[in-house]
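Notes follow once the structure below has been shown.
The block that comes next holds chain A.
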Amino acid sequence: MVDVFGESMDRIKAAWRIGRLLPALLMIAVLAPGAAWADREWNFPPPVTPIAHEIFELHAIIFWICVVIFFVVFGAMGYSIYAHRKSKGHVAEQFHENTTVEIIWTVIPFIILVLMAWPATKTVLAMKDASAADLTVKITGSQWKWNYDYLNDGFGYYSELSTPFAQIENREPKNEHYLLEVDRPLVVPVNKKIRLLITSSDVIHAWYLPSAGVQQDAIPGFVRDDWMKFDKTGTYRGQCNKICGKEHGFMPIVVEVKSDEDYAAWVGDQKKKLAPTADDVNKALDIKDLTARGEKVYTANCAACHQPNGKGLPPAFPPLDGSKVATGPKLVHISTVLNGVTHDGKPTAMVAWKATLSDVDIASVITYERNSWGNHTGEAIQPAEVASAKAR
Partner candidate 1 sequence: MSVNRPAAESEPTGSANRRMVARLSIVVVLMFGFGFALVPFYDQICKATGLRDIGTADSVSNTQVDMSRIVRLEFDANVRKLPWTFRPLTPAVDVHPGAVTQVLYEVENTTDRPLTGQAVPSYGPQLAAAYFKKLECFCFARQSFAPHEKRQMPVVFVVDPALPRDVGTITLSYTFFEVEGNKS
Partner candidate 2 sequence: MPSAEISLPVGTELGAEAEFSLTSRRHDAIGPRGRWGLFASLCALSLGFALMFAARGAWLVLPYSALEMGVLFWAFHRFERRIVDWERITVCGDRVIVESERSGVAARCVFNRQWLRVELEERGFGRPPVLALRYAGQSTTFGEALPAAERIRLGRELRRVLAGIRLPARGLGDG
């Protein structure tokens, strides 16, 4: 707490210093976004794909053209304000038309625009060529996580924000990649053309990775294709960029670009995991282990709606703390988590988790829910119980 306070004071002081320097800053600000300052705070993040390079350069060209026009136009205005003022005794001339001049200043901007449109058109056409890809990844946005499916290799997984709630609520100092970190990033090989198929399962999201120059809306019921090809390995970060509900700001995108060998090894790993779950369903676990694992599962999957403190957001998201489900018969609780809640035969916001979470995860999270906040049932739910409930 003290740290956070100190930190914010420092920030306020920093902001104050910035505030005093504003006139100078504004001047710099006008000049800055071009090629001269490559720093992130001023311009696009360093481009890492051919398209992003083109975008970076296009922007620089157009920016500098605008700067030149800006100084010509407002140079003239500044001179006029200085020289043609009444207080200097300037007498107004009464001209109010000059066809030649008017034609000139219609034609010149037109020519400048054509010069701008030319490279832009080339880039647009280049961006559209998603054919002949080495690898296809289907990206499905949902409230509020991304799902990556490797269509060629037949596996897929969810990718979610991994920043702890404590940091968002300012109870802990923030990580370096606060809000831009996920549990499982999208992993792709370097120098390979990756075709992206982007869709959504609920509302419109947008898959936005600035350093790759990619932004594509994810539209429910429709796939849209896009592509990217990275120049270098590394980790690149972006966010969902179309308002999609309350957790819109907490839906980051992390892409890890690996060398061919590392990528192949990673794919091998993933395929191994596809084989029966590493966790032994029949092994009985200690309540402590279950609760610890359950807390992680809860934070990643449940806390967005039911809140970290279990109080929920009634009426849409009921509280778990002290609820009938979380303190009543455990079979009801297990079935609720497994199958979700339906209302008049239609699924509600409480979705079925049996396809998404492993039996061990479900057992852990139920144990956690039954033994946290004001709930003290003291019961440990074993993965085997979940498996048998599933079978019923």
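Candidate entries met the following condition: all candidates are chains of the complex that A comes from, given by their letters.
Quick note on the criterion: a residue touches a chain if its C-beta (ideal position, glycine included) is under 8 Å from a C-beta of that chain, and two chains touch if they have at least 3 such contacts; residues count from 1.
Owing to the predicted nature of the structure, the values given are computational and were not obtained by experimental measurement.
The listed chains 1 or 2 are all part of this complex, yet only 1 touches chain A. In the complex of the two chains, the chain A residues touching candidate 1 come out as 128-133, 136, 138, 140, 151-152, 154, 195, 197, 199, 201, 220-225, 342, 345-347, 352.
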